[in-house]
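Once you've had a glance at the structure underneath, I'll fire off some questions.
Note that one protein chain is taken out, while the other chains of the complex remain in position.
Moving on to chain A:
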Amino acid sequence: MIRRIYLTSKLNDAVIDYFSLSRFQLHHGKARCSKSTSCCCFFSVMEERSSIVKTPLNNVLTQRRSKSYRRSMRSCVEATNLGYTSGHLTALRIPRSRRTPKSRDITKQVDPDQVALLVTKEWELSYVTPLYQFRHTQLKSYSKHLSAFIVSEKQQGLAIEVGQELGFKVNFSVVLGLAETDEDAETVFIQILSKHAFAAKDDAQKVVWSGWLTCVNGDLEYLRSLPSEFVSLPLLCTRGPESLTVLVKSWFEKTFDCCFGPLGINSTNLQWLAALWIGCHPTINIQYLKLVWTLPTLPPMDVKYTIHPQDAWELWDSVRQDDTTDVSIEEVTRFIKGLQSHFFRHFRIELSAGSLMQVSTALGSSHHSGKIKIASPTYITTILQLLTECALLKMPI
């Protein structure tokens, strides 16, 4: 069933023949040596910490207690509204089942040019708390302000007039049609173009940074509970130099009073992604399923595990209980368990002891540290929905 297995082991300056013993079919078995990085440990620690944190209790909008408390007391005196209405302390729950991915030609709703901007690139993910007084109608002035801000930050201590021609040009645009429900705000795409000082007028400007804020199928209850002054676009994907990302984020923070934080994709969500991509196989050939685990050995060991798509599909098909449109977390776990036990039979390495770091197929790839690449526009909404969910789970309230 498994045709090819790639193995990479991270060990200090020692080629281990343990893996090249190759009693098993190791086609490209290779042992690469690299200094172990503390980064791996850090992530696994982080994983633990965040997994201890139980389902976040999102008492969205219990804003001021005392007022509500006062009100509550009135209601008891009036004796009209007896009984405690819940709604306070509602929780955003981690979903235990999802719909199977629907193939959908997104280019019918969304401008294909804009779709082309989103796909086949690797994006770094962040979450954003709701934006205060963001208006989709003001994008032009946001462009001006952001470019002035970037220049003034770059040239500390020089005041910049807003609206002036500068070395940077910022474009804000709306990507219409990506939103799934009425509550989803339309996606906003931002591009930063740079001009050479000596460039001719009609020279093409170079895109130095791009990013987009999106919300696809966000939790309805959560979105509805926000007051109208807030726009929730919880997922930010960025691409470009870190320094510009920092500037853009800080401008957003100053302008819309929001906060950014890094959005990692934890093991469970990577498993979900693997399952979702496998589920697409009958319609689009995913070509391969590649999983990367990091095992907590000393030094940490990376295991790359590539599975032929047909084998993966057969395994997936066998763990699916029925042909419902929903995929449950149990099925996903069983699928991964199946892959792991197969690996164990051959190599005596218990992958479940490590953590899943990366998943990739021809449809896209995603990394534990919060990077994603979507290769095909067909299933983009499914992926974005999952990521929106992750971002919403990070909301502080």
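Things to note:
Assume contacts are C-beta pairs under 8 Å (C-beta built on N, C-alpha and C of every residue); 3 or more make two chains touch, one makes a residue touch a chain; residues count from 1.
What we mean here is this: contacts and distances are computed from a predicted model.
Only one of "Myotubularin related protein 11", "Centromere protein I", "Histidine-containing phosphotransfer protein" or "Ubiquinone biosynthesis O-methyltransferase, mitochondrial" fits the UniProt record of the hidden chain, and that name is "Centromere protein I".
From the options A:281, A:368 or A:394, the residue with contact to the chain not on display is A:394. Of the listed positions A:255, A:297 or A:352, the one in contact with the omitted chain in the full complex is A:255. Residue positions on chain A in contact with the hidden chain: 42, 45-46, 49-50, 52-54, 56-59, 61-77, 81-90, 129-130, 132-133, 138, 145, 148-149, 152-153, 155-162, 227, 229-230, 253-255, 257-259, 261-262, 394-397, in rising order.
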